[in-house]
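This report refers to the structure that appears directly beneath it.
Let's turn to subunit A:
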Amino acid sequence: MSTMIIEARGVSKSYVCPSETVTPIRGLDLQVLQGDFVLIYGQSGSGKTTLLNLLAGIDSVDEGLLSFEGERYDRKSDLQLTRMRRDHLGVIFQSFELVSVMSCFENIEYPLILQGAGRTERKKRVEAMAALLGIGNLLRRKPELVSGGQRQRVAICRALVGDYRLILGDEITGNLDPDNSDLVYDLLGAMNRNQGRTFVMVTHNRDLKKYATKVYRLKNGALVEEQP
Partner candidate 1 sequence: MSRRGALLAVLLSALAALGAEPSLAPDRADLVKRLVGRFYEQENLAGSSGKILRDVVLVQRIVTSEAESRKASIVVIFCKNPKVSLVFLTDETGRATAFLQRGTDTWIYRESLRIPLKVSLSQSVFGDANLGDILGLNLVEDFTCTSVAEEENSYIFQFKRISTTYPYSGVDVVADQESGDFSAIHYRSYAGGIIRQAALSDYASLNGGHRVPTWTISSLHLNTARSTKISYEDIKPLSIPEAFFQPNANSLSQFLRWAGNYK
Partner candidate 2 sequence: MKAGALVRHSFLNLFRNKRRTIMILFILGASMAIIFVTNCYLAQMYRGMRMGYISQTGALQIARKGFWDLRREGDLLMDGAAIAAVTELLRGQSEVARVNEELSLQGMIGTEKRSTIVNGMGVQPDKQGGYAGYILVDKGSTLDAQDLEGILIGKPIAEKLGLDVGEYVTIMTTTVDGTMNLVSARIAGIVTTGIDQADAYFSAANLSFIQELRNTKGIDRLLVFLRDEGDLKALRIRLEARIASLGLGLEIKTWEDLNPFYFELKSLYDGIFLFIKAIISVLVFLAVMEIISMSFFERFRELGTLRAIGNTRGEILLILLVEVMLYSTVGAALGAGIGVGIASILNGFNLSWTPPGSSIPVPFGFFIRAESITVPLLIIFVASILAAIVPAIRSARNQVAEVLKYE
């Protein structure tokens, strides 16, 4: 029996705008078990990023509950949520969000620093992960000196290098060409199958369904399960 990593029950989130109130997530339920590769797709503006932010604890829910490994976290403090992300959740952002003054190596090893890993350990893991993603030769360069696709792979590397229980990704291949997109998802799929790593990926590209073990469509604020 797989462990429940994340569970969302009756989660709703609204945003108050000057002219109207927008509710991108409405009574949403989701269960992510260990070893799942969950793909959530939907149109632009359907609330995919909002859902990801809620699951990562970056944003707060208006209704419903969120729990991580059975422990509710939707009411936790900012500090507790930050620690949770640091230790258990890897996040890959749509627009890379690399630190410009650090080299690619330093960007990738950053989560390991936060987790307190030693220098030798960090070097080993960063170089291994970078080699897997084909960016081993770029590590000494600053982000501004590599291409958009290479930056995206650095960001993915950063999320994968830590020993996270769950990795969340928001349009992680949005800036990659189809070949590289497939390469990245192949890798994630292999990690999921071989290492049992758990992923929740959000995308607008339904062609990536083939890599997932569970597929959901986000429509009208709720998830509708589909066949992978």
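Basis for inclusion: all candidates are chains of the complex that A comes from, given by their letters.
Keep this in mind: a residue touches a chain if its C-beta (ideal position, glycine included) is under 8 Å from a C-beta of that chain, and two chains touch if they have at least 3 such contacts; residues count from 1.
Bear in mind the structure is a predicted one, so any value in this text is a computation, not a measurement.
J.: Pick the candidate touching subunit A in this complex: 1 or 2?
T.: For subunit A, the touching partner among the candidates is 2.
J.: Which residues, counting only subunit A, touch candidate 2 once they are in their complex?
T.: 53, 56, 58-59, 78-79, 82-83, 85-87, 91, 93, 95, 97, 99-102, 106, 110-111, 113-116, 158
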